[in-house]
Each structure stands twice: as C-alpha cells, then as structure tokens.
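Let me begin by presenting the structure, written as structure tokens, before commenting on it.
For this depiction, one protein chain was excluded, whereas all remaining protein chains were kept in their positions.
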Amino acid sequence: MSTFVLVHGSWHTGASWTAVIARLESKGHTAFAPTLAGHGKGVDKAISHAQCVQSLVDFIVGKNLTGFVLVGHSFAGTVIAKAAEIFPERIRRLVFWNAFVPLDGNCLDDETPPHYRELFKNLVKASSDNTALIPFPIWREAFINDGDLELACSTYEQLSPEPYRMFTDKLDLKRFYSLEIPKSYINCTEDNALPQGEWGWHPRMSSRLGLYRLVQMPGSHETLFTNPIGLADKIIEAGRD
Amino acid sequence: MSTFVLVHGSWHTGASWTAVIARLESKGHTAFAPTLAGHGKGVDKAISHAQCVQSLVDFIVGKNLTGFVLVGHSFAGTVIAKAAEIFPERIRRLVFWNAFVPLDGNCLDDETPPHYRELFKNLVKASSDNTALIPFPIWREAFINDGDLELACSTYEQLSPEPYRMFTDKLDLKRFYSLEIPKSYINCTEDNALPQGEWGWHPRMSSRLGLYRLVQMPGSHETLFTNPIGLADKIIEAGRD
Partner (left out) sequence: MSTFVLVHGSWHTGASWTAVIARLESKGHTAFAPTLAGHGKGVDKAISHAQCVQSLVDFIVGKNLTGFVLVGHSFAGTVIAKAAEIFPERIRRLVFWNAFVPLDGNCLDDETPPHYRELFKNLVKASSDNTALIPFPIWREAFINDGDLELACSTYEQLSPEPYRMFTDKLDLKRFYSLEIPKSYINCTEDNALPQGEWGWHPRMSSRLGLYRLVQMPGSHETLFTNPIGLADKIIEAGRD
C-alpha cells in the first residue's frame, strides 16, 4: 500500500481531491491533499511561488511523511518539481497529472499560449489583489468539457482567484532536472485546458521528464470531479513501482 | 431535450443518419437529417456550394426550427459554417464531427492533402458530370476501417458521386469567424480519412474554432455506420449546454 500526497492546481484547494481520496483509501492506500498557501477563499493572496512551495514542504515535514508518491495537477507540476529539489530523498515517485513541467528558468506563464497570457494579464489588472479567476465559459468548455452543466456550475463555485505570482515567478529548476526520482505522467486524452497540439500537455510537457512512465485515460482536465474513481485508479497505476 | 439537425458529408445523404436518429429519439431528443442539394442518386449534380447551403437553410426555415444543435460531418463543416452566417440566432450550438473548418477564403480542396486533390481532380476529369466518387479501397481502409468487409460493401453501395464544386468553391467565412455561437468538435480517434498527423482533423481543424468543447470517442470516419449508438451519445454530450 502506498502513501499519496495530492497537490491541487490553480483555483482549486485540497478539498477538490475528496472523491479521489475516498477511492484511494477504499483500495487501502493513504492520501493527503493539503491546500497550498495563497489558495482557497478568504486567504491572503499576496503569496510568492516560493512561499507556496514552502507551504507544501511544511505540510510534508510536519506530518513527517517519507516514501510517498507526490502527485501534482496542472499548475502544481511547478510546485512538486520545486519541492522535489528540497527533499528528493523523501519521494518515491513524482506523478505529473496534466501538469506543467517548465523549462529551467521559465515561469508558468512562459509555457501557456499567448491568448491565455493576455487574458490573465487583463484579469489581474482588473482585480484589486493581483489575482485572476478562470472565466466560466473557458471552465465549462475547455476544462470540464466531459461534465454536465450542473457539475460545471457547482464545481466552479468552489474555485477561488489565483495569485498572479504563481504564473509569473521565474523558476530555477536546474536541480530538478538532475534528480533521478522515478517519474510518471498521466494524460487525460480529452484535456483541452492547454489546447491540444502545439501548446498541449502531452507530449510537450511529458517529454521533458526524460525517462518517464506514460499513463493515459479518457477525460478532461477536471476528471477529479467528472471521474474521480477512474482517476484514482490511474494514480495508483502511475504511482506503483 | 434537444433538437438536432444532422448534416451529412460528401457522398452520403440524410439516410446515412438513420441509426443515429433512432438512438437520439430513444433518448427523447428530436432529430432531422435533410439531404443536401446535389447529393444522393439520380439528382441534379450541377450544384454550387452556395446552392447546397441554401438547401439546408430552406429545410430549416421551412420547418421553422430554432434553438437547435447543428451538427456537420466531414464536408458538412463547410455547410454548417455558412448556414450559421445566415441565421446565427436560430442555432444553440454548432457541432463539428470530424468536419472541415476551412480558413476564410479557402475551399475544401485547399484543406486536403495533395494526393487527395490530385485523385479527385482525375476522377472528375473521367466523369461525365463533374463529380467524383471515393474509390472503394480508400473507403474500406481509410474511411470505414473499423467496420467489417460486409458493412464496408453495403454502405459503399449507398454512396453517390459528389459535385466537384463542393470541393472547389472558395468560401468567404469572415462572418463565421466572428460568430459567438458555442462550438463543439467530436473527434473519432481512429478517423484516418484525413490522414492523422500534418493533415489530420484534430487539432488542425478543431483548433480553428477558438474556444470549443472537445469530445472524443473510438472509431473511424464512418461511426454513423459502425457505432451509431456510441456516436449518438457523443452528439448528445457535445450538444448539451
């Protein structure tokens, strides 16, 4: 049986993983899903990427977790990559689930298509606290395309604005790219959050991992909501030795 | 419950959708599948692309349909795009199923690989009425690759030659590209009618829609024959709000 630490993406919190954790636990595994600093409703949004990573590190050290599988979704690819630099010896395997694997020196924004960059810049300008929330039409069509409208609405209500520094802080990833931790990439085949093709998740992001285990499943960027059981089973497959 | 208008591709007629309609109706939906001008056996083939579009418009206006989902297969991507320019307010959503989404000013021929262009040009030359019928070996291997030989033969017998102007009339699509109608793209993952890769359907055609809902399913270009129930269910998923 394995221990999983599940790290949510932009706009989400640890609570987004609830149904996934239920399945992992029903299969005898242990799972944690901390909420990263700067994420969730009513919290301080003046957070840097480094502070966000530190909040994950503090959670893991605080629980004295070792030998776990560290899973990052979407934006959290950048977070687990940085956390892996800090305590590689604690991690049994890194699992990137439709997650960013930024090139060394890049920020997340550098890895997104120009129309997204422009959109988020404008949303941040219009905000009072340097944050941006994904607009509902994009959420509905490009993120949770395999869910029905009711689920798209109820999950959207759980989201909260993302601190812009998560997208714009440049990331030194030299040590990450030298680590020999085993790595997996889960690709949901209908994930169009990064538009498939030139700017898509796979193989653009996945191939940067070097030798990695590819795991795929049908579904959108939000299968943690639309198919949490199927996703949990693929996390198990991606995380085993 | 939704109303669907299903628009067939080259060589097909409205009758090609029979089994899909049966499934849609069994789920409580309403569906229409008109045969476009210039299509079918024993009809006038001296038809322009604009006349073909007009025949669809006439059908919809004649039935006074509004608030429907307009689905176009293959060649019919060009037809629903032009129809949408004429009465955008009638359409709830456009669904492109392995369909052409031509760049403004292009004809369908401009969007197909050179070996197809050459093939159809030669077939048209050899015809007496400026038409071309897809040769059986291509139908069997690249269009209905997931069907057995018996189904490949029986469906081929239903096909009829395509007026060449469907492929060569240049299309002004400026208005289409300014419309804000919601859009979906259904991609059958074994569709090799446009050869996968550089000239493939997805993401080459789909990405031109801008923000769109991606829906995928296993199957060939002819899943309306090989898996009409599965296709109908994906049309419902693609067409819902």
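Each chain gets a letter, A and B, in the order it is written, and its residues are counted from 1.
What we mean here is this: a residue touches a chain if its C-beta (ideal position, glycine included) is under 8 Å from a C-beta of that chain, and two chains touch if they have at least 3 such contacts.
Note that the structure is a prediction, hence the values are computed from the model and not measured.
Within the full complex, the residue among B:L65, B:A142 or B:I181 touching the omitted chain is B:A142.
Contact with the omitted chain, checked across B:T66, B:S154 or B:Q196, is made by B:Q196.
Residue-level contact of chain A with the missing chain is found at 182, 189, 202-204, 206-207, 211-216, 237, 240-241.
Seen from chain B, the chain kept out of the figure touches residues 137-138, 140-142, 145-146, 148-149, 189-190, 192, 195-197, 200, 218.
Just so we're on the same page, only the chains that are shown with their structure count from here on.
Centroids built from CA atoms put chain B at 37 Å from chain A.
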